[in-house]
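Sharing a structure with you now.
One protein chain is absent from this view; the other protein chains keep their places.
In this document, chain identifiers A and B correspond to the written order of the chains, with residue numbering beginning at 1 in each.
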Amino acid sequence: MNSYDVIIIGGGVIGCAVAREISRYRLSAAVLEKELDVACGNSSRNTGMLHAGFTYKPSSLKAECAVEGNKEFDLVAKELNVPFRRTGKVVVGFTDHDMENILKYKAIGEQNGVEGLEIINKEQLNQLDSSAGGEFAMYAPSSGILDPMQYTIALAENACQNGVDFHFGQLVTGIERQGDLYEIKTSKGSFTTKWVINCAGMYASEVSEMLGYPNYPVKGFKGEYFVLDKRAGQHLNIPVYPAPNDKGGFATHATITIDGNVLVGPDSYVVEDREDYSVTKDHMDGLIADGQKMFKHMKREYFIRNFAGIRWKRYNPETGEILDFLLESDESHPNTVNLVGIESPGITCALPLARRAVKLLADAENPSLNPDFNPNRKGIEKFSEMTHEEQKNAIEEDADYGEIICRCETVTKAEILAAINNPLGVHTITGIKNRTRATMGRCQGGYCETRITELIERELGIPMEDVRYNKEASYLFTGKVRG
Amino acid sequence: MKKTDVLIIGGGPAGLAAAVELKKKGIDDILILEREKSLGGILRQCIHDGFGLTRFKETLSGPEYAQRFIDQVEELNIPYITDTTVIDVTDSKMVYAASSKGLLEIQAKAVVLAMGCRERTRGAISIPGERPAGVYTAGVAQSYINLYNKMPGKEVVILGSGDIGMIMARRMTLEGAHVNAVFEVQPYPSGLPRNIEQCLNDYNIPLFLSHTVTEIKGKERLEAVVVSQVDEHFNPIPGSEKEYPCDTLILSVGLIPENELSLEAGVELDARTKGAIVDEHYQTTIEGIFAAGNVLQVHDLVDFVSLEGEKLADSVADYILSGKSSESSGGNGGSGGIGGRQSAVKPLTKCTAEIITDSNITHTIPQRISGKEDFKISLRVRRPMKEVTIQFLQEDKVIKSVKMKKALPAEMIQIPIKSELLEEGKDLEVKVVC
Partner (left out) sequence: MLREYTCIMCPKGCDMTAELDDKGTLLSVSGHTCKKGEEYVIQELTDPRRNIATSVLIEGGEIPLVSVRLTSAIPKDRIFDAMEVIKKVKVKAPVEVGQVIIQNILELDSDVVITKKVGIV
């Protein structure tokens, strides 16, 4: 049962994209994920931007995959039934030096094949978005916004529907070559597989070493964010980025999310701890100051949450140079594909990278195609997005659509139950949240969390002590008050 | 599509009191919509006593207090629907509500906003640190313990000295949890003095003023919080950090009127109260839409919520009944369509004079008056003060002053103003002199 043709280590956006692309073939495959859901690491801790590809070094894997991933995303979003909006993006500047950098990256973008880049003046900028700061801007029409969690979940669910297994709470502790197979030891047991694909994200270097590749040095660039209420979102039409710095990095930006909130961030500072997602007062203060330059409605009354993500970049320890994504597979490490240093723009590049990774395997194995592969996946039907007429019909068909569980986001019992019974078998509170948006609104679960925990217990028949917020030890209750 | 004279959104203390009073005033065509399984609102989970001293001259628990109004609603046969959530209100008073039975569409002549309030969360106050399980707002913890039979934790720290936080300190202590301390960022407590006495002092729970949580620790479940003393600008004082190991952090850091539906209807809000701007009739900036209770302003005592609901009902009854009488005398029989419905009500006295406050006062309700009618003003002070005089002025002339021994931000101050003191249409200035 724990034996597969292919094991993918890591259930981030890359692992899930690889799983989905693998499922096009007649191969038994599984994803091992150390957390209790997909997209628990940096796949969900980012801006949710579908990048155009104008800051990456020409002919790099980043540039190639970003442009390719950007171009195909309308189709991908349709197939996977995930929300996506090609908003375009403005990169705004204030000074002559900003203009120099903007022009530099416009040229790079054009070299990379990014279409439609245009320098616009203040008046044009104001027409695009009156809340945007800046004296001039570069307009990139192909940029877009998506929900990175929903996207990763959709990739995973599509893979799952096409036959890929997902094993959660499986921290990989060691990999051994046994004859023609690999034995993968995990915190919970062991698996055997012919092929291993390393999609371990921030721990990719460690897994790389387990496979016999070098332990590539990576450096963590942490960024903190503010999430603003949808009421702030009414003032922003388009993501607003400041002019890139000399190295091509972007400072704090303001982005409208696919759900209509505003994200302000990330800033950037180097950290050691792989999973230090804490937020800090100094950086929050900095975001408030910098955010106000990009977005005129950066006000405390709109703050609903903070979060942080870490971009683990591969770098050259001697020169300090940040290196491109690494995708490798060689004969001295048979039947492995190694993906290291996949960070921003990882969401945009996920499927192009996955196709390249799977191609390495397919070229070697020549597997037959999966005749039942279905590229389409259906998401949970959202009550809040229906017209009153559609809502009426939805309730008539399923009475649970009439029971509002999360009032801030207008999420119904039908949606919560669909999320609890998700194909991956995830049943954490954050799992339900990421699938439905319940608890994500301004009251942050004050009204609905009690109801969601009750539904999880009832639907899955588990005791309250087993309900988890997001992780193995993140229990919510110590027991009953009475009885 | 259903039609009704008065649609009340929310079957909590404000909505129930308004409904009962409306019925007593002769309005029969009322409908209360409540999203919970039963009426009572937040009082269902407020099982502690101390309610009702003003309204009923005896001290009751929250559920008992609510039951008094529910009993009247039942006796008076006031229609209500539970398990039904209003999802949309328009400026023409069309109300959409979802329940498992279907989507209700109701055209009302008057809408009463009585949705109560929500709690301020960790995100709203930007507490630094990690994001483990074990951080609850006081009301959520109260709901888990008192309604769901679930104990959220054992080793507790409380941030914020709001009344619910202090009440949960006592409640959790009674249920065997250890409450380390309550920390308040302000230099004064935000809850009532009696709750400091009977919820904290009685159980030897220390209250630290000018302190706040500066870091949350724990990657999975909460493991500790770091608390720091703050200076007069609320900035943490370096070197004052102290770490408290705990599995639960309860936040009691303020309440915010729940006005998402009001905003959709186009009701104008007051940036200070986060509730609707209302006149002396509790009418919002949209004719026929009224608001009372915690959706309008956060109250200290439920008794005042009920009284506000009752006061609102007087105006709503006027609005509906005077329209009815003019309709019958005018012989306007055919009142089909929205326009027709609208003509069956009579606009209340226009309120154009503003109430202006000094910096010692956080806000007032109402914000606008006519100067022609008696009304009761509610206000809160910004900081604790002793031996104060509250002065009311029109055109720099003091028309009324009220002396008070002490004025606390935790208390809502209410003062009746007689119309004979007022000049019509002139702004009213309110000052606290100490």
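The definition used in the following text is that a residue touches a chain if its C-beta (ideal position, glycine included) is under 8 Å from a C-beta of that chain, and two chains touch if they have at least 3 such contacts.
Note that the coordinates shown come from a computational prediction; the quantities given were computed from them, not determined experimentally.
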item	value
Neighbouring displayed chains - absent chain, whole complex	A, B
Residue, one of B:G10, B:G50 or B:P236, that touches the chain absent here	B:G50
Absent-chain contact - pick from B:F69, B:Y148 or B:F290	B:Y148
Touch criterion as defined above, residue of B:D88, B:D300, B:E354 or B:E373 at the omitted chain	B:D300
Sites on chain B contacted by the missing partner chain, in the whole complex	37-38, 44, 47-50, 53, 60-61, 63-64, 67, 70, 145-149, 171, 174-175, 192-194, 196-198, 202, 300-301, 405-406, 411
Touch residues of chain A, complete complex, unshown partner	481-483
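What we mean here is this: only the chains that are shown with their structure count from here on.
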item	value
Chain A-chain B separation of Cα centroids, rounded to whole Å	39
Chain A-facing residues of chain B, complex	35, 83, 85, 87-88, 96, 98-103, 105, 118-119, 121-124, 126, 128-134, 137, 139-140, 143-145, 147-154, 175, 214-216, 219-221, 236, 247, 260, 263, 271, 274
Touch list for chain A against partner chain B, complex	226-227, 231, 275, 277-281, 284, 300-301, 303-307, 383, 388, 391-392, 395-396, 399-404, 407-408, 410, 412, 442-447, 449-450, 453-454, 464, 468-483
